[in-house]
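What you see is the complex with one protein chain gone and the rest in place.
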Amino acid sequence: MSEAREFKYIGQRTIRPDGYDKVTGRANYGADLSLPGMIWGKILRSPYAHARILNIDTSKAEAHPDVMAVATYQDFPHVSSETFQGGEAPTDLLDLAKNILADDKVLYHGHAIAAIAARTESAAEAALSLIKIDYEVLPPVMDVADAMKPESPVLHDDMFTQGLEETPDTPSNIASRMELKKGDIEAGFAQAEVVVERDYYTPTVHQGYIEPHATTVSIDEDGQAMVWCSTQGHFDVRASTAKLLNMELGKIKVVAAEIGGGFGGKTTVYLEPVALILSKKSGRPVKMIMTRDEVFRASGPGSATRSRVKIGAKKDGTITAMQAKLCFEAGGFKGSPMGPGCMTVFTPYDVENMYIEGYDVVVNKPKVAAYRAPGAPQAEFAAEMALNELADKLGIDPIEFRLKNAARKGTQTVYGPKLKAVGLVECLEAAKNSPHYKAALGENQGRGLAAGFWFNIGGQSSVIINMNPDGTGTIIEGSPDIGGSRASMQLMAAETLGIPASNLRPVVADTEHLAYNQTTGGSRTTFATGMAVIEAAQDVVNQLKERAAAVWNVTSEQVEWVDGVAINTAGEEKLTAAEICKGAERTGGQISGTANINARGAGPSFAVHICDVEVDKETGKVDVVRYTAIQDAGKAIHPSYVEGQYQGGASQGIGWALNEEYIYNEDGIMENAGFLDYRIPLASDLPMIDTVIVEVPNPFHPFGVRGVGETGIVPPLAAVATAVSNAIGVRMTDLPCSPPRVLKAIQDAG
Amino acid sequence: MTKTHVTTSINGEPVEFLCEPGDTLLNVLRNELQMTGTKEGCGSGDCGACSVTVDGRLVCSCLVLGVEAQGAEIGTVEGIESKDKLHTIQQKFLEHAALQCGICTPGLIVSTKALLEENPNPTEEEARYYLAGNLCRCTGYDKIIRAVMDSAEVMRGEA
Partner (left out) sequence: MATVIFSSELQRFTGEEKTSVSSTNYRDLLVELLARYHRLPEDELQKMAVAIDGEIIHDPFLETVKPDSEVHFLFRISGG
């Protein structure tokens, strides 16, 4: 438990230990492994957004001399509908299998149907056209509002809405409904003197990781498989793949390559099970890489949403009632982040009366996957926009308005528990006092501010620290390093052991070297894997003390550990860690510390962002001219990488607010499946992103750490859209605020 | 199809390879020559992860044919450092934490070197526009630009 204590290593901006490989091109990512005898796999994808598969004829493909294996849904062993923890969220096994290779229906354009392995990439690609498929084309359903209408075509004949008083007996596209409430919403609105009620829209977006999904697999004569892949969670890849292929966990080794971005999109499997099927059938290692086009069309984007938010307040700024209806698109199979959306939407506010209704709805788009604080950006966008409008109507400054109603320690959340110590107020105060907030605006410029919240999670991590005879050590951990976490592990171990960080080498090990580690996601790595590192380091310290005690013939209680040195309190002797390790052979053998934990007490992270934009009223183009991201990190282990999370989240949120969307034609086919027209922010689009690290320690972590990776994407959507609204004098409600939309808003108003 | 024999120079060393006429330079580097430092992000010239130089000119290697390397001098990320000493640009990227996942980093380092050879004293805006062809999804570019400006300053001092 940390108060404002002095740290020796924590807080230093060290060079990340994996950095040298990364700046020289030596680091090996998902597509970088080739094996002797390797062949290439390619996937045949649906040309229709919605169709029944009447027949699949692979005979011509199988007969072709270049083709070494063909795979379809029939190659999965019997799969039944069961929910298992195979990734970030509970997954329906049957849905997962059908998404990886379609069974009797294709549910989005690009939906995988069959796969071919051949000697070369081009041969595999060419052979795809030898597979003949008969379809019954069906009308596509491309928007949540249409999908929810009773007359809509239905994607799944066996989908009966869960979560209603009575389960309906006709199928629909509404997979489930959820409701959260506290207090009395009607009484709350009765007390309100000013009310804002609006509809909001956010489009389908992609996490936009620069590295496409990629895997190289092999399987031996004994059925022992090796999977090398780009993933946020190799233990969960093992779990999913084992379930899908009916294999024992011990028969699959998964090696996490370095990962070129994930943001939630690489917490499930697409290629790996298919590659294994092809490898088994052909007897050869198989490599599969998604093209960028395939990544957009057939991985897991972020949900589009339609929301209605209604907020009421008294004239003095006290919010009396908050209500939301949040409709989330899940894509072709159920499972949008509607739940977390409902749980986060109003959580930054201490308001007695809340009523939230959420819908998880299927549409003919790729099955969504997690995207950085899943559900929260969409839901909190709507809430923050309504709040800013309400602040305007009340004539109250948006920071003061939020301070007046801010969630703090003891606030009852709508999903049940009261919040522990949190830092929203501190972030709001920091925003209020920031040079940015006090700066004047220029012509055609507007400012927007928004708050954001994400829970963060703990979960299972497994760590081993092995000490070498010279007192250096290896930290063996199992969290793929997305953003510099190895550096933080090094610092936390160093602080606990009291030896220099450079003496400790962090290694991300494969599934055969550690017990289960939960996926890198949910902002859990520095918190939970960090906690395991600290515990394993403490285990090492205890053993080092015992060895020193043995040498001095005292008890370990009589040994103190200070700054990497054992001190005999019953005498005067000292022994350094290196000295004790050198003598380890004589005192009982080598020293290793372990920790297998299920970390709890993850502290939520609140954030407040300020954005200034300038709008060209002739073209509708919006430039972000100034941006400040303020967020509570609890304790920043490596400040540069904490800042990096703030800036990265802001950048993705800015893209979501200004340019990013999936554009579909009337056949349900995505028209902008490339980086040219799915426009993520470029270096020339952004200013420097100022950051403020607020530190309200999380009492449940030894160093006070809160996860920071996700919250940062939540505030920018409303901060940017509010800034645009203020710049043009027209309230934007639909994202993105792209030039055509902004221009139309200006023209419609003028 | 018969493969074409290509003689070229990569990072100052003579190299020969065989490739199909339709193979991209990116493909050749990664699959024929096992030089996996150059990355594929999109295959259509939109992301810059595959940035290399051809006769000193910055290009996307996914838009260059392998056969075009004939007689040319190719520069990849593997040739940026000298022996085992990092180039200033690489050092500054590390110091400024200008990488998170690192997939865009090889392309950015190649592009930054090309930028600073062309313009040793860029303004922040010039640097941002020059590097606009290198997409990064993790960092928001802030620390990258700081690393670039810092590199430029140091390199001007060394010159």
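General remarks:
A and B label the chains in the order they appear, each numbered from 1.
Keep this in mind: a residue touches a chain if its C-beta (ideal position, glycine included) is under 8 Å from a C-beta of that chain, and two chains touch if they have at least 3 such contacts.
Keep in mind the model is a prediction, meaning the values are calculated, not measured.
One chain is not displayed; in the complete assembly it touches the shown chains A. Across A:G25, A:G110, A:P140 or A:G264, the single residue that touches the chain missing here is A:G264. Considering the full assembly, A:P340 is the residue among A:G260, A:P340, A:G446 or A:P736 that touches the omitted chain.
Only one residue from A:G11, A:P47 or A:G163 touches the chain missing from this view: A:G163. Shown as candidates are A:A145, A:M178, A:L441 or A:V554; the residue that touches the absent chain is A:M178.
Checked against the full complex, the candidates A:K393, A:K418 or A:K744 give a single residue touching the omitted chain, namely A:K418. Taking the complete complex into account, residues 83, 87-90, 163, 165, 178-181, 207, 263-265, 267, 339-340, 343, 369-374, 415-420, 454-459, 521-524, 598, 600-602, 700, 709-710 of subunit A touch the chain not shown.
We adopt the following convention: only the chains that are shown with their structure count from here on.
For the pair subunit A and subunit B, the distance between mean C-alpha positions equals 29 Å. On the subunit A side of its complex with subunit B, the touching residues are 13, 15-16, 18-20, 22-29, 31-32, 34, 122, 207-212, 258-263, 289, 291-292, 482-484, 640-641, 643-644, 647-648, 650-652, 674-676, 680-686, 688-689. Within the complex formed with subunit A, the residues of subunit B that make contact are 20, 30-31, 34-44, 46-47, 49, 76-78, 80-81, 86, 90, 93-97, 99-106, 109, 124-125, 127-129, 131-146.
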